[in-house]
Structures are given as C-alpha cells and as structure tokens.
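A single protein chain has been omitted; all remaining protein chains appear in their positions.
Coming up: subunit A.
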Amino acid sequence: MTTLSIPTTSALPSTQLVPSTHPAVHRTLLRLSRQSMISLVLDWLDERNQENTAPYLLSSDDEDNDENDDDLYPPASSLAALREIYTDLQGRKGGKRDVVDRAIEGDWRDGISLYQLAMADMQYLYDHPSSQKWNALKITRLTNDQEKTSPSIPRFHPATFLRNLQQEVLPDVKAHYNLDRHATLPLLILRVFIVESPYNTSLALQSVNQNSILDSNKTFYVAFPDSSPHVFVSATFNAQSSSRGPSSNNKSLRRLILEGIPKAFSKPRERYTLQSTSLSAKNLEALVEKRGGGRTSAAGGGWSVYAEEKHGKDNPLNTQLPTPEASILDDVESNTKEEEKGLKRKREEAHDVVKRRRLVAQGRFGNTAKADDGKGIERLDIRVEDLFPEADAAEEEDLNLDDSARDRNSKRKGRRSSISIELDKAEEDDVQADGWRPDVRITLHGSHVFAGIRDLIEAGIVEGEKMPGWMTGEEGVSLGVVRDGRIRGFKGTGV
C-alpha cells in the first residue's frame, strides 16, 4: 500500500480494497441470494480473477503461527481448497448470512476490492433485471454541414471510451469503472462508481462520513447495445433520499458523467451529443428491441410482422403459397391457454366473435405485446391534445380510458414534475388556433402495458379497429404528446 497520496486525475484501480467492516460491503453482499453469492465467490476464486480478487490464504511462513488457531474461519492453504469449501457450501442448505460472513470475516478479511463490489452489484442487477430504470438516449452527431453523410453509429472502443470519460470527470471526483457483458442480451454494461475524493488510493475511501461514501446512489450504469446509436442510462431511482444536500450532489455527479459520455465518444472533427428518445423502461429486453441494432427498432406493433423471423417462408425461392391470415391465427390459438381467463365471464359470446377480436388484435399488434414475451414497459405517459370531439366519439373515448384505468390501476400521483417538464418543452412552439384542445393526461401503469391493452381488445372492452395507433406501442416511446390521434414528432419512426 502506498504511503504517499497525491491528488491525481486517474481512475480508482480495481484492486483498491474496501475494508470488510464497512457497512456498504455488508449491504451490497447481503442483497444477493445465497446461490448467487456462492457462484460469485466461486468467480472470485477463478484463476483469471486473482489479480483483483485474491483471497486471504495461509502463507507458508506463518504456518506455525499460533495466532490463527482460535480463528472462526481458519484461512485455507490454497485456492483449490477454498474452492472446494464453497462448492461444498453450494450443496448444503443454509442461510445466505453464513456465506457472506465467511467471505467477509474469513477469506477476504483484508478487504473487498472495488472490482469485487462491482461484480456483486452486477450480479444483483442480473438477478433483479427490473431493479434499475433505464432511459434510452440517442447519440447524434453535432454538425453544421448537412450535405456530408455521417456514419450512423459512432464506433465504440471500450478502453478508449473509458480513458476519454475519465478525462471529462473533474479532478476532485474519483470513479471506478467496470465493464461487463450481459449474459443473454447484446449489451455491454458499464458500471460507474463515484467517490468524491481527489485521491485514488485508500485515502479516498477513508472519509469521516463513512455511511455516505459508498452510497448506492453514487453507482450508476450505462448500457451500450451492440451496433446501435443508442445508450441506456440508469435513472437515479431513490432520488428522495433523507437529506437534500447529498441528493442534489449525487444528481450533479450523475450529470457530470452523463455529459462526459458524448464527449468520450467524440474525436477531433467528429463531435457527438446525446438526445432524449422519450423512452424509459425497467425492462432492458424491451429497450433492446426498441432501440437496439436489430430490425425491430422502427417496426413496432403491427408492423413487427415485417421484422420477424419466418423460417424461410418469405424467401423468394419458396414456391409454397403463403397461408392466409385467418388460419395463421388458428395455430396461435391452439398454443395459447388463456381460455379460462377470457371466457369466465363471457361464456355466452359466440366463438367467432372472440376469434374476430383475436384477429383484430393480431392485426394491430402483430406478434408483439404478448403477456409472456418479457418485453413489457411498465409505464406509458401520454398527453392527448386532440380537438374536443363530437358527442358520440367522446363517450367512447371516455369508456376506453375508464376501463384501462380500472384494469391497470393506473392513476398515480407524484413524480409528475419531470414528465411535465418534458411535455411542456414540446408545447413551446405550439400554435393554438383551431378550437378547444383540453389537456388530457393518461398514465397507463402495469407490468406489461401493451399486453394489457391487447388483452382488453381480445376481451372486447377496447374496440380494436378504432383504437388509436399509440396504444399499440408501435412508436416505441413511453412518453409522448398525441395530436390528431398520432404521437407528435413521430410522423414516422424511421428517421
């Protein structure tokens, strides 16, 4: 350990140890389940990670030292032996606390490295995919020259990006960066952990205010989808922390990193900026579908039939006649087992009515917005600015809203401010000319909003043909202003 600490501008090293008595260490590790904790420890014991995660082992020179005799967790003599101990624990039943205690008080008694903490946090993120709320932002090129074609996607090189990002961070703030590849999705996740200190040694972690220094508010995540001009940034979740001071402080730290991201992407003669895309969700899978590099990003809702895999059926060399739409549904129908849910109340309804509704829903949503596809967004905020409609149309609209509101248990107060700001921004260049446009705001809330709307169509509560397009989610936004039945500024998602 260095005895001399000089303020520097470099990042915190991954090997930096956090004392294992630190409450944040306990808190971070105890969030994990027993199984993930053990698999995490086994990862720590992997040969390749030894540089950053070496455990406390019995070294040869203190073998005949009596000091360790009354130790609750006697240190193991080798990595292999330790691995055996934890594999043994894996098979046994027990609480997670004994694993955590063993790790903290026994095998890593000297301290947990920042890298280990990062791994633990990532593990928690994978175990609880909806623990973070993500905002999708677009990286666009800053340019005055319209004629010149620009590459649509800035090249992402992790090492260069991190070096540039570190340069953007102020010298009195230190950050620890950890990059990890998502197990199933095409995503690279960067975890940024910020410490307010000019030093990048252990001094940085020795603060008077021990509790606040490893605050989870100072951790945040940036996800980079493969070959896509978007980044997903985790939103600060617990903004209403105890006192006002640190909270606003964290926000400014976060903004600092956020401003650093486009600058880190930029290079001479090629500058980038971040743009909001009005989409935020907890579900990374949904974000990857709407903003990833694939085909589905500009073909949502019913348009998704053009983007999906058809197993060679849309090959021009396929001589077979395409199957008509009505029979496609039969296949789907035989697979779904939601009969008991839909038919409990309306047994009297004819089969062909139900089938027709299914067909309509299929036409509006394609194969998206299924309740079990795991691509749900949990909140949709819409402000309707349509002209006040004629009497009969109004009734119908109200009916729709009431039903969806009751079903989704929607109206929720509070945390309105940021949305209002966003929506008012759109209003600035507004021209009020033709008649009264009432200010109607709708919030749909649930585990999978669009699947809920689809269910309502299939149950006959929402009329499929007359439903406006934004209710299918085909625009790929979670926040928008609807005017003349369409989301404003989205005459086409394409460009």
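Criterion: contacts are C-beta pairs under 8 Å (C-beta built on N, C-alpha and C of every residue); 3 or more make two chains touch, one makes a residue touch a chain; residues count from 1.
Heads up, the rule we're going with is that contacts and distances are computed from a predicted model.
Colleague: Look at the options "Cenp-O kinetochore centromere component", "type I protein arginine methyltransferase", "Ribosomal RNA-processing protein 42" or "Elongator complex protein 6" and return the one that UniProt uses as the protein name of the missing chain.
Modeller: "Cenp-O kinetochore centromere component"
Colleague: If I consider the whole complex, including the chain that's not displayed, which of A:E47, A:E309, A:D352 or A:D439 touches that chain?
Modeller: Result: among the candidates, A:E309 touches the missing chain.
Colleague: Touching the left-out chain: which of A:P19, A:P129 or A:G363?
Modeller: Only one listed residue reaches the unshown chain, and that is A:G363.
Colleague: Pick out the residues on subunit A that sit against the missing chain.
Modeller: So the residues of subunit A touching the unseen chain are 91, 146-147, 149-153, 155, 226-229, 293-299, 302-303, 306-307, 309-310, 314-322, 363-364, 465-469, 472, 474, 484-486, 491-495.
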